[in-house]
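Read the structure below first, then the notes.
A single protein chain has been omitted; all remaining protein chains appear in their positions.
A, B and C label the chains in the order they appear, each numbered from 1.
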């Protein structure tokens, strides 16, 4: 019965009745790059242009990362007419020219401001200057606005106050006539997951991420996922903290509007390779925007082979746009050095009846983790009542075909003229030629992972999962 | 002393001083059917008409279920005058004709909208279109409006904001002149149990129910019954979760306005027969609306014999309209597979001085549960000071006379012309001929259950209660 | 140093700078009687008049209980001009005549309404009718208004909303020119302890009391004294629950405005004599209004000897108006049958440098409880830095001189003409002739209790305290 409901619901989402955020953008979670996590205020014209070039040369643009987003610290006060001035010491050609260059690379350009009197780094903010600033962004050719929350002058504390404050800029950018993806960054205050989709393409739901997998930090003091209030969302939230916070409302993301778990830390040095894989996999499966946060000018081969995994990105860009949900959380696992020890199982439905499952070991020791079909298809009918429980399923490991690091290194070292052959030899997934939606329709092998087993009707999925690691599978029914 | 208070209070409720919700509806909790739990967006004219016929043929209409409520997904945008269009592909005769057909069956017709820019399934919502939509409902002949909470544009967060938003539709439907039962569905946000009765006939007090008896789910993350705030009320709330949440304010229901625990899951496949009996019994005793949520076209005999138990429905429709209250909760019981294990005792006063008691075993093993008269009559005088503690009580099991499944199957299989005799042979309770109020006055045997014992003054009620089950008794004083 | 601060602070309160609530009433906590706890809606003219007479004949008026407060259920709708009609079936002489009779007995008359569309028992409420209703109260000769919170139409949720709603009536009653004590009853919602003193003479700080000493009840679900929010303040709050809730802000009471812990349950039958003594003692020491809540027409001798203890009432009516504060709470005491087990020590300064100490045993077994002078004078200098720690103190038991029950019974049984002699023989404290302030100045023996020991400098106060009981002492310095 509930299964019927499930498909009926999905149907409704795509029969043209949907009228929500109507700028047409972010029908799947946006992908791109943002400088903040690695570089903070150290921004410049050359950074943006070098990064844009690297996005093309590394193949990352073609795999889907098409937004280049400049974060805080780019302005130089306001002119006499109240318009923001771009800092010409940092951007000598001017922001408009920078945008042009980025567009020439086949990329889109994002910028940043704050719904406050100042930005977080204390540059001029857009609060009460929204119309002016939206015009500037439109004139410069901006395609994306990240809109932060610092120095808000006390204008929060009820959903209505925050909604109204952020809606002013939404109306302003729509008023310019230029489509801009609107990335709301109020750290989840005032239940933004309940109203973000009415005025934004994504909404942050926690304090800032930092480059640690599980370490609790006092500056990200709020950990109670059931409470909407927090004395300070913070700036040192671990990957695990963010995953745990979003669990109660993963269902709020939908085509056009997404829970934003913050930018990626992959490649920044604070996590192991297994941890970065887990971080990236969850961001994809939870339908967060995928904004790389490392310095691409010094991109390593190992980072590249995480960020370019098309089988995982296909989960992010699945056209159904449904997040995984947590179906089990065990807190009695072996503790790591920070006293953290959790085992979790996540599951979610994909386009065409497939299912994605993640077995997470955020504990101090390796563990064998099992999930029954009853659990995996819980959301299609609890207590074993889902019809999928009676089917047989093929299991595909989504990381088994990860690119060899040596090949990635070759690409990173290659001359421009050698890249086309290298990409071809690598069987590179180019989403600008074959969208993920089309690739999934055609069951393109690069998006499917590698078959590693089968689950019989009524059976279970079981895997040994290393400490601080996860395994991620696509399940396909064979009836 | 407190006993005096108790009767005085009841008296006050019925001396004509009461001036609250004045549409005259829902003097006892409404009963009927709603498609969402079983069928979601899969709605159609034939569904409503087939279901209406089944309500009559199964005898369920006569036992009291008289509202046929169409949930989300029925509209097709707005016309040029801003009025909602019914989806003529799903309802070819038009909604007005559908209403007529339902009325012809002796049933009442309910519809759905949301106090947001969209409904939960992303159809057009009624926020800021209330007057128009109320007119449409009145013109179509609607008798009941379920009014949801999705996409509310940030207009919540203080009771006043939510109250004001929901009051607009209350005023609008009253303005049409057509009586409509107003079923407020804001999931308990903003303390709706403290103001719902001023503008609605019932108010939801939790996230959506799902078809599980005890399983905690991350999508119903809020379990602290003492906290008014919740990051996301959720959509996967178990029967036990809902019972536990309503416990602090069961006294808010009253003739004309009721705590709504959400629609029933009886018959949807995720619970055992004992669990469904418990689910149904609590909804009746807690004075929740009783909206069946299964697909009546495939109604099973076992489900029918739960839903048609007049001795339990008589608790729901008791004219005093007082909910049971929890008088004991033990958390140290044997855990079930989800780690849940609770024993609870609930008690409440009924019309004419009777008392209803439920012994709930929501634990992993069978248990012997006892409740003393001191506990049972706690609300008439704590610490044994209630006069009822000194009386002798007959104990009636309200499930002992449950209809035989074979008889129910016969009814379900019968031709229309054979039904009258079958109902007669079954001694069917027809509330359209003898209201529950009159039946209770006359102590109609079908409403009384079966006598199974006696409690001496100062004594206790004791029963063996199976795991994930309950026992429900009516106590009658013999002085 | 801090001791200096302490005395300086007290000084400031009485140097004429204080400008707060300026109706001049309740300079010490109000005393009187209210019908609700014992009789609820069962109100009548004869009840009020009989009770008034009993107040005089029992000597309770003279000991200080001078307000006769009629609670809910007295009205009969509004007339065509929007004025409340008194129910002439219940009050055949009309409310004005009733007030006159009460005044003739040397008593003051209190009435009740609610800042909502209805009162709690669903009679007409005063919300949006404040000016009219204040006029009626003034015309009838009312001296006291208890103003409740039911059916508030969602107008709460921020302190400003509640403050503004209650201020309307404050302004209205002041506008009549008749002094009325304003007793705000919003159950502590919206931090009323932070603003109540600006517009009221007392403010309730919890849900309704019920007649139990320690039993937790689901209908008083909120127990976290540090949280300002509660899903439902409730109506079944035990004495211990209320004591624990007020602990963080006992310092908010002050001459003119008091934390109201709700009406007394003494004499209603749900507690033991020791529990009622503890209940009464805490209400006095915490500077709550002392409104008797029993049916005085059937007043028992044991209840009378609790309610008429002048040594305890002198704590309540101490002119300094400072509440005791909790200086120790031990949670690991033996549990009672409800699983509750606490030991607490409370201490507070009195007029003239005396100190009151309560040793509370709210546990399942008798206990020896000690409190050092360092603890007792903690608020005059933590960690032993208070000068009082170096003084010697006489210890007076405030219950040692409790009236003999046989004498009390004689008074209750006496003919009117025999009362003067009886009162004289009993050495009755008549506060209408000698105010508590003057009595304390003169160190009247009846207010001092009985000397039971001495504490040496640096020493401790120790007592054996029975389960569910307390000991209460006045300490007097001998330098």
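The working rule: contacts are C-beta pairs under 8 Å (C-beta built on N, C-alpha and C of every residue); 3 or more make two chains touch, one makes a residue touch a chain.
What you are looking at is a predicted structure, and each value in this text was computed from that prediction instead of being measured.
Considering the complete complex, the chain that is not shown touches A, C. Of A:134, A:173 or A:230, it is A:230 that touches the chain left out of the display.
Remark: the omitted chain is touched by one listed residue; of C:79, C:171, C:251 or C:404 this is C:251. The residue touching the chain not shown here, chosen from A:271, A:376, A:395 or A:447, is A:271. Considering the whole complex, the residue from A:50, A:117 or A:444 that touches the absent chain is A:117. Although one chain is not displayed, subunit C still touches it through residues 1-2, 4-6, 8-9, 11-13, 17-20, 158-160, 162-164, 190-191, 193-195, 197-198, 225-229, 247-252, 254, 325-327, 329, 378-379, 381-383, 385. Even with one chain removed from view, subunit A keeps its contact list with that chain: residues 36-42, 72-73, 75-77, 117-118, 121-124, 151-158, 161, 210-212, 215, 217-219, 221-224, 227, 229-232, 234-236, 268-271, 294-295.
In the analysis below, only the chains that are shown with their structure count from here on.
Where touching is counted per the definition, subunit A and subunit B have no chain in common.
Matching the C-alpha atoms of subunit B with those of subunit C calls for a turn of 90 degrees, to the nearest 5.
Chain contacts: subunit A has no residue touching two or more partner chains.
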